[in-house]
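What follows is part of the complex, with its chains left where they were.
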Amino acid sequence: MNTGVCYFPEHWDREQWEADIERMAESGIEYVRMAEFSWNRMEPEPGVYEFEWLEEAVNLVGDSGMKAVLCTPTATPPKWLLDEYPSIRQEGRDGTPREFGSRRHYCFNSPVYRRESRRIIEKMAARFADDEYVAGWQTDNEFGCHDTTRCYCDDCASAFRTWLREKYDSVDALNEAWGNAFWSQEYGSFAEVDLPGPTPAQDQHHPSRLLEYKRFASDSVAEYNRLHTGILREANSEWFVTHNFMGNFPDIDAFSVSEDLSFAAWDCYPTLFSQQIPDAPDPASEEGATFQRVGDPDMIGMNHALYRGASDGPFWVMESQSGDIRAYPYSAEPADGMVRLWSHQAVAHGCDVVSYFRWRRCRFGQEQYWGGLNNYDGSPDRGLAEATEAAEDFAELPNLDAPSGDVAMLVDYDSLWALETEPHTPEFHYFAHLRAYYRAFRSRGVTVDLVPASRDVSEYAAVVAPSLHLVDQELSERLAEYVSDGGELLLTIRTAMKDEYHKLRDELAPGPLAEPLGARVGQHESLAPGLEKRVRYDGETYEYRTWAEWLTADEATVVGRHETGVAEGEPAIVRNDYGNGHAAYAGVWPEAELADAITTTLLERADVPFGERLPEFVRLAERDGYTWVLNFRAEPLEIDPGNRTPTLGGTTIRGRDLAIVDAPPHEIDLIEEG
Amino acid sequence: MNTGVCYFPEHWDREQWEADIERMAESGIEYVRMAEFSWNRMEPEPGVYEFEWLEEAVNLVGDSGMKAVLCTPTATPPKWLLDEYPSIRQEGRDGTPREFGSRRHYCFNSPVYRRESRRIIEKMAARFADDEYVAGWQTDNEFGCHDTTRCYCDDCASAFRTWLREKYDSVDALNEAWGNAFWSQEYGSFAEVDLPGPTPAQDQHHPSRLLEYKRFASDSVAEYNRLHTGILREANSEWFVTHNFMGNFPDIDAFSVSEDLSFAAWDCYPTLFSQQIPDAPDPASEEGATFQRVGDPDMIGMNHALYRGASDGPFWVMESQSGDIRAYPYSAEPADGMVRLWSHQAVAHGCDVVSYFRWRRCRFGQEQYWGGLNNYDGSPDRGLAEATEAAEDFAELPNLDAPSGDVAMLVDYDSLWALETEPHTPEFHYFAHLRAYYRAFRSRGVTVDLVPASRDVSEYAAVVAPSLHLVDQELSERLAEYVSDGGELLLTIRTAMKDEYHKLRDELAPGPLAEPLGARVGQHESLAPGLEKRVRYDGETYEYRTWAEWLTADEATVVGRHETGVAEGEPAIVRNDYGNGHAAYAGVWPEAELADAITTTLLERADVPFGERLPEFVRLAERDGYTWVLNFRAEPLEIDPGNRTPTLGGTTIRGRDLAIVDAPPHEIDLIEEG
């Protein structure tokens, strides 16, 4: 496990480079990412290439004993390119082009832009194909950032029609699959299908059409990414190729794009994300305030798990927060120790390289409020010493395999997009619902793998499929088989309500999964804060939030019932014996106590070991037999690791510090003051 | 009184129809509405008509002993029609066309769309002209839904200029009438008058221009509706023709459109409306939460009264909520009993047919979260039994005339539009202000007729004219005559402040009504929550909200004075003897207690009987001598109907249940627990 850093030599005087790069090496850094956004420096005029400066920087990096990671510079086409080919600009929903002046102003489906991208990537790849100092590549930067996944230009309209023609045998098949008899929405030909632009009721486009448009847009990104990976692999098949995804990002199927990558990477900004996620706590609250200093450990962890799942093994954090950043609405300085603690958390979750953003705060342009390891005057900033210490820590550790859990959580972008289109209440968010369960497992020290619904889960002791809204025949059969073969399956609200085209089924939810579950969903409702929301489960009363379903148990056993509202007395949670396993269904969005009760029951049945419930800002993370005890709190923490001695740190862990113990989480006890 | 249902045979397999229709008949249903939105099924290609399927469905309905109500399908022009004639699309304020993909994407003033509408309606009308099973028609669907009343296309610009030319003798007359000397807004010709598009201060177009544009837009809808009614009546003069209006809808003058209808109908979704009206209570509050289960009884009732007024007799509820719907932000399941209770409430207010939306939840398209009498698997949903019971109840009742009250409330869309243009504070809403008075009367069991300001009110014991902002000479003379002939007139804030062109008058408000009132309005103000707002009236102190005026009494008697603010000591409420009657003016927006005090005083003077003040969720509604006791509460209710025995139900009324008593409201006592 190593550290890296993002460096932009083009932002600094040439005479500065040696000193910068030397200090990087001294800080224990192994990888230096460069050339992101630098198209204009590599091709200042059409067809005039200047790679010398980059070659020089790569050589300095390599000569200092580090490796370079290069980026395809396509996130920022130069002004001369846009002026020559205005058609490459993205267009907004109402047809307004996205002009030059920030980044990502191009359309993924523009044939011209694909040709121009190919040209610059081929030139770069050829130039560095034999450079021993170049370890690998990052494609583009943060696909989809600034709401750019979906474009409404004519090139996209044509591409969408082609995409539909390939998927459907005929336009009649499309009409039937979508249910276009509704509101006279049938098409007479594929040519009649437009992109979903402004219509009288803005959020009321046909949901099947919106879903397909979102699938198409995500596929377009994957195809565009493949253009990069193909050229790079052809130039040098030993290079790794990755992409830096964003956290909590709903618009692109990270699993699909990652199929073409060596591994996935992501950009981790805890104090930003914990204010931006839709269910972020009020920044005026104590929890919200703490999140601004240390982030939400489980929000961070769930992203690690997602990109580990996308990598199907170790992943990278390509940009790791190294200080204060331009978070909105507030940008607090991270607490002392967090740069190192976040680095360890990443590694504990399976990250192999933690690459800090960035070496030095930039003096100009849009990101002057985005800190780095060094301040803008070049002096070390708060994070540098911590990053250096993290590098030293990692050097002491043996090579470790990626973590692999006993519990799989299915993540399905199709379901996410479908639910976005019909959230039923603005409070519902797919990732937030998943996080409720993820947090429950993590507060018991249990490792959870986030995997695509298409992945084989037969080896997992337990499988959780939260809000798996769209289920096709193949998937439902596979899940039924998993249960009948002895698996423990937990389904939650809104699961299998729809078919793969976003239509309600002929039978009540969970459709084909009603068979293994032995129950059906009779009603659903979203409830205002003013309405009571409680269920009785396993002899206790629990709170839930926003969403309630009530169930009809056929073969299933009712294990939870509604205590409030119109649903009072109706089944809320059921469990069914099916073959050698069990299927359960939780028909409410649980608050933390209920999520804990449901998941521990599941873990017990699945015979997955778990520990005492951890405090909110303490987490245990296991990787290849080692457990990181991560203390996000300000207060110190005493642990009792049984007869082990911590591999790193001691049994008293200061605030925002950690220890590593050569034992599984459930064998480590926390000693709380009496 | 009967029930009906909305059915979309085109959404279901042909083999399903018999079973569905048979079950409708078994549920006591008399009317089945069909063919809404089905243009593409009737004309899948230009000029290729397919009516057989609809004929089949109509025959099945008729053969089961029910009647069909057909719809002109113009709310959803097919894609091929839009592609052939793009000019029929509505345009938004900034010129963005409203594309295909939802509904109502057409312009009311498009000559092409009028021609195409005429064509399909004529074809349909001809086909079913001699069909004995077709009882009548609904024109289009929910005119103006999704903010589509007002279009900014070139066809509308031309039509607006024509409309102005017809109204004004010359452009100089227009300049004078509007007061265009302000900010150099004078026009040199009618051709210079554009639609009110984007201008530097978005909400600061000339108010007279905005008012006329809104009048024109409403007139355009009425004209377009007349195109439908004309063709249908010509085809079969025995058909009724109606339209399904929306609740609380401000953009279209329902009185004006209804002049061309046999009667008005409306679509009643209590749990939706009670979250969407601008003065909706916080969904986190107890009242807001209850509204989500049962709706606001007076908000529902006021819409019933409005469309009864538009019908000048019995009306229909064309779409009655039958279960959970896609309400925003929350969609709670209605309380048990509400489907039947809402049905009875409608009938009590003068509805002759309660037609449920819809037979079965649709499996595809935009309304999958909009429930029906049956669930999407075809099984009965929660509402079906209640709808069936309601049909049985209605079958037991004699035929009843529509209710007619002793109190008229004037509703004036011109005033509404004028006040929208100059609300003075975003808290002011016309219907909300009317509802304050409507609620006060209803909490005393008094029937209120909502009638257009143009209607003869001489027979009413009392007339309330809340915020009758625009008054012309004819109307003010008529109201003065009403008073001098012995009537009791109550005026409220902002009345007669403007002339019919939306200009302030030469004399202070209430302009020509100052004569019968004997008082004038000196000042007005809108007040923040932080400012105290109290008046002294009839020996008591009362709260008011947001709006205060202070008055100058000439002949009038001051009966209420301000107790707070700059207005302290100034007259707030006055009453005047004028001829044989009285005119009163309430210069504040009353909270409930004050509204009660003002209205009971009025009722006493007018000699209109009224009862004790009812709890918020209990209402008495009289129709043709019978009084419905409607219990929207969860708790049971004891009544003492004197020496009568309830016609339906008993003297103990369960929660969300009702009784019908053959007596007027004020002779029925509520027995509350001591």
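So that you can tell them apart, the chains are marked A and B in the order they are listed, and the count of residues begins at 1 in each.
Here, contacts are C-beta pairs under 8 Å (C-beta built on N, C-alpha and C of every residue); 3 or more make two chains touch, one makes a residue touch a chain.
Quantities reported herein were computed from a predicted structural model and do not represent experimental measurements.
This structure file shows 2 copies of a single chain, while the whole complex it describes contains 3 copies.
Keep in mind that, in the parts below, only the chains that are shown with their structure count from here on.
If you average the CA atoms of chain A and of chain B, the two centres end up 48 Å from each other.
Within the complex formed with chain B, the residues of chain A that make contact are 94-95, 178-188, 192, 194, 196-201, 204-209, 422, 424-427, 502-508, 522-531, 565-567.
Interface of chain B with chain A (complex): residues 8, 10-11, 37-41, 44-45, 73, 76-80, 83, 90, 92, 96-105, 145-148, 282-286, 288-289, 292-293, 324, 326, 328-336, 361-369, 375-377, 379, 382.
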